[in-house]
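One chain of protein is taken out of this complex; the other chains stay put.
After this line comes chain A, so read on.
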């Protein structure tokens, strides 16, 4: 059967495959190449792919600038906190949904599902006044708390689905032995669910790492800025240092890129089942 394919079809499909690859991959490659060039060489006409101005200058400049390094540290800290809190709160909520029947179950579940449709911009105006009232403006907490609202629903729905596939015999066995519910949850259910938790955790990390609007409006001073805002702030300064902006973009994309390449399977499984189950 394999030999039965017509040659022209394969040639046409191969060309399409390469064109698609260029469409998706060329801009990324161009980012990488530009980050290594000098500013004037980026806009040489005709453009060269590799030229003599190639150097790590931009990367060194960024990594030795304490203000810019701070953006990275802020992003790592905020994203890590969001992932941990989302998972802990989400696991507990998912346990309640999966193991109990209670009067408000339907209502709370509907609220959690519909939260996903609320646009961030709609919440931004009230958030600003709430966050100022709570004296959290320009703090890490302003970002962590507001991000949680957007990361939790997906986490709860995914983990509830996961827990539902695990038999209740497991937790009952623990409780028969005199263990508490908490023990059943954290010692039995959670360890079994690690693959699902990894996928949810990575998706959460990605959301937190990439968020822009709240980071822009709820923080103010340079020492609180995260990567997405930091990259954009480079654009506002005097002359455009494209090479440095590209280097910063690349450095800022590395964590998500690495996660993605190493855990592709989890990502794709999580994303597609998320899309189907909602």
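The working rule: a contact is a pair of C-beta atoms (placed from the backbone, for glycine too) under 8 Å apart; a residue touches a chain by one contact, two chains touch by 3 or more; residues count from 1.
Just so it is clear, contacts and distances are computed from a predicted model.
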Name of the absent chain as recorded in UniProt (options "SHS2 domain-containing protein", "Phosphate transport system permease protein PstA", "NADH-quinone oxidoreductase subunit J" or "Carbohydrate ABC transporter membrane protein 1 (CUT1 family)"): "Carbohydrate ABC transporter membrane protein 1 (CUT1 family)"
Option touching the unshown chain, where A:56, A:73 or A:111 are the choices: A:111
Contact residue for the chain not shown (choose from A:56, A:73 or A:125): A:125
Identified contact with the non-displayed chain, of A:156, A:174, A:189 or A:224: A:156
In chain A, positions touching the absent partner: 2, 5, 9-10, 13-14, 16-17, 20-21, 23-25, 27-28, 30-31, 34, 42-43, 45-47, 89-90, 92-93, 95-96, 99-100, 102, 104-105, 108, 111-127, 129-130, 145-146, 148-149, 152, 156, 181, 206, 209-210, 212-213, 217, 227-229, 231-232, 234-235, 242, 245-246, 249, 252-253, 256-257, 260-261, 264, 268-269, 271-273, 275-278
